[in-house]
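The following block contains the structure, expressed as structure tokens.
For this depiction, one protein chain was excluded, whereas all remaining protein chains were kept in their positions.
Note that the chains are named A, B and C in the order they appear, and that numbering of residues resets to 1 at the start of each chain.
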Amino acid sequence: MAKKLSNAQIAWRAAQDLPDDSYVNLGIGFPEMIAKFKPEGREVVYHTENGILDFGEAPPAGDEDWDLINAGKKAVTLNPGASFFHHADSFAMVRGGHLDVAVLGAYEVAENGDLANWSTGPGSVPAVGGAMDLVHGARQIWVVTDHTTKDGKPKLLKKCRLPLTGVGCVTTVYTSLAVIDIRGGRFVLREKLASMSLDELQALTEATLVADGTVKDLIVPEI
Amino acid sequence: MAKKLSNAQIAWRAAQDLPDDSYVNLGIGFPEMIAKFKPEGREVVYHTENGILDFGEAPPAGDEDWDLINAGKKAVTLNPGASFFHHADSFAMVRGGHLDVAVLGAYEVAENGDLANWSTGPGSVPAVGGAMDLVHGARQIWVVTDHTTKDGKPKLLKKCRLPLTGVGCVTTVYTSLAVIDIRGGRFVLREKLASMSLDELQALTEATLVADGTVKDLIVPEI
Amino acid sequence: MARIYPSLESALDCIEDGMAVMIGGFGGAGAPIELIHALVDRFKATGSPGNLTVINNNAGNGAVGIAAMIYAGMVAKMVCSFPRSSDPKAFTDRYLAGEIGLELVPQGTLAERIRAGGAGIPAFYTPSSFGTEIAEGKPQAEFDGRMYVQERWLKADVALIKAETADRKGNLTYRKAARNFSPLMAMAAKITVVQASRIVEPGEIDPEIVVTPGIFVNRIVEVANPAQEEALLRGGAK
Partner (left out) sequence: MARIYPSLESALDCIEDGMAVMIGGFGGAGAPIELIHALVDRFKATGSPGNLTVINNNAGNGAVGIAAMIYAGMVAKMVCSFPRSSDPKAFTDRYLAGEIGLELVPQGTLAERIRAGGAGIPAFYTPSSFGTEIAEGKPQAEFDGRMYVQERWLKADVALIKAETADRKGNLTYRKAARNFSPLMAMAAKITVVQASRIVEPGEIDPEIVVTPGIFVNRIVEVANPAQEEALLRGGAK
């Protein structure tokens, strides 16, 4: 099997697609890493659910102000032009369609765009945060994820089995093996690792990958 | 017929009932006059629909700032502790039950508390402003009005004939002849001019006035 | 992302025939007079944009601002709460002649419908207007023993608003009661055009005092000493 991308490499690849002049929400955890790889010169303003627009990188250790955090409760800094607002205004930005992109992690993604990323079912403590709002708010919903589960089972499915976060919401999936757009209820393969055949990729994907002859190589730097 | 109260005297009488430590909205026109007669030492904060809390008197002529106006588009000033906010927050204060009293004018009031004060029916330009929000928001809704129309017809009715502003909303009516509370779907007479008999007052009132033996004289100063 | 425009005309070139246009202001406070009159001038010169639906609390006063739009014949319909003013002739004459439409909305409902449009809330319930003719034909429901009327969100193609200070990223502050509907309209329009008395660099407005975050703003044009509608009217403007 081909060497898959690291999380940093997945984040790098997603970052290359950040639109210029855009407002973006990066989900807590893995998606947050995308900010590090934003291409030079591209103007992106980051939104966080807890009421900041245009925050910047983490401060040096020891310089944290714990009243200045992102939704993942990590300390951040402010860029010039930042603003504070309360939670209802923050989710007005989300729900009202004012964000260009929101990026989330996933347990499962279905070919119709359904996303499951909040609950592994009974027996755990459920926690949804802002994900159910984000998936119905931003104009594009990206998922960054390993292509398969830890034990090699597909995460890109015909139909989600875990409790849903949102219905028909995901627009693009950046995985450790491929970049896949969701169009017309199908997984449309945009890029895949050159070292891997389409059949090999399909074998790790439950739903059919539509490859229409324009599939490009997924090329990322060593990170 | 007894000498009726002037508008200033009606406003004076209503002002005596302003609760201490209260938030009050005075409707545009006649109700605005109440502020002039607020008893000394009573703490009242005035709200205006267009986004000011704790505004004060009109500035001297020539000193007006036309960005600092009340809902009647009259120039006002600010008291220490004033604040500005947008229209949705302003009506959150209204609709959310945060005002103690709102005072409005009336074409008609019914004994069940229905109010008609916005439309004289077809043929005119309808204008409702904030009245329909105020009547369902403030804890008490007071009406200040002449007891009868210009041609002597009752304005305090069994049932309103003009288009309604609100249903069952009025709590007290301060008229040119009496002070009347609305309780249990009845006009309960609290005060009347001493110079007028109950029968005389009833003759100018379509619905029955309930006078339970505690009716006081309506006494106001010359103004 | 907000952009600075070099002229009123260029900032307004997104407005086309038949659009819904929210215009900030309550009475004269907050009325973006220069934007409005540049739009009137364009209509007089080119015949466009006409057939507009204008959303504002009022329906014009005297012959300036929205009244000038009505006199010019570019307004097909007003959505407002209070189409009266000290001199409402522009609207009143056309309304009584059946030449202009009116959707009358209680003021708090108007504000909340605009906020809902900006916040992605397609409908909400309010006690306002229950039992009145304004509620006729609208869904009604009981919650906790009280009756409420369902109201729908209100959006627009463009919002024209007046700010005191704008930074280059679109963050805005307002002046006193000129704030009124403008922060809501900025949220509810596809394109928000701002005339600001002053444009500053990002960071010059304290993040704590930003009223409208830049995400809600698209176009900014500087109008350094803006006219105030009420002052114009009292000065005898025709």
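Convention: a contact is a pair of C-beta atoms (placed from the backbone, for glycine too) under 8 Å apart; a residue touches a chain by one contact, two chains touch by 3 or more.
No experiment lies behind these values; they were computed from the predicted model shown.
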item: Chains shown that the absent chain touches, full complex; value: A, B, C
item: Options C:Glu34, C:Glu112 or C:Asp167, residue touching the unrepresented chain; value: C:Glu112
item: Residue among B:Trp12, B:Trp66 or B:Phe84 that touches the chain left out of view; value: B:Phe84
item: Hidden partner chain, touching residue among A:Ala8, A:Ala58 or A:Met132; value: A:Met132
item: Among A:Lys3, A:Lys36, A:His87 or A:Arg161, the residue in touch with the chain that has been omitted; value: A:His87
item: Residues from chain C at the interface with the omitted partner, ascending; value: 112, 116, 119-127, 141, 143-144, 146, 148, 152, 173-174, 176, 207-209
item: Chain A residues touching the omitted chain (full complex); value: 48-52, 65-69, 71, 73, 84-88, 90-91, 94-95, 114, 119, 125-133, 136-137, 163-167
item: Where the missing chain touches chain B, by residue; value: 21-23, 43, 45, 47, 52-54, 78-85, 88-89, 91-99, 136-137
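Convention: only the chains that are shown with their structure count from here on.
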item: Geometric centre: closest chain by C-alpha means; value: C
item: Between chain C and chain A, distance of the C-alpha-averaged centres to the nearest whole Å; value: 36
item: Interchain centroid distance [CA atoms averaged], chain B/chain C, Å; value: 30
item: Per-residue multi-chain contacts in chain C, two or more chains; value: 115
item: Sites on chain B at which at least two other chains make contact; value: none
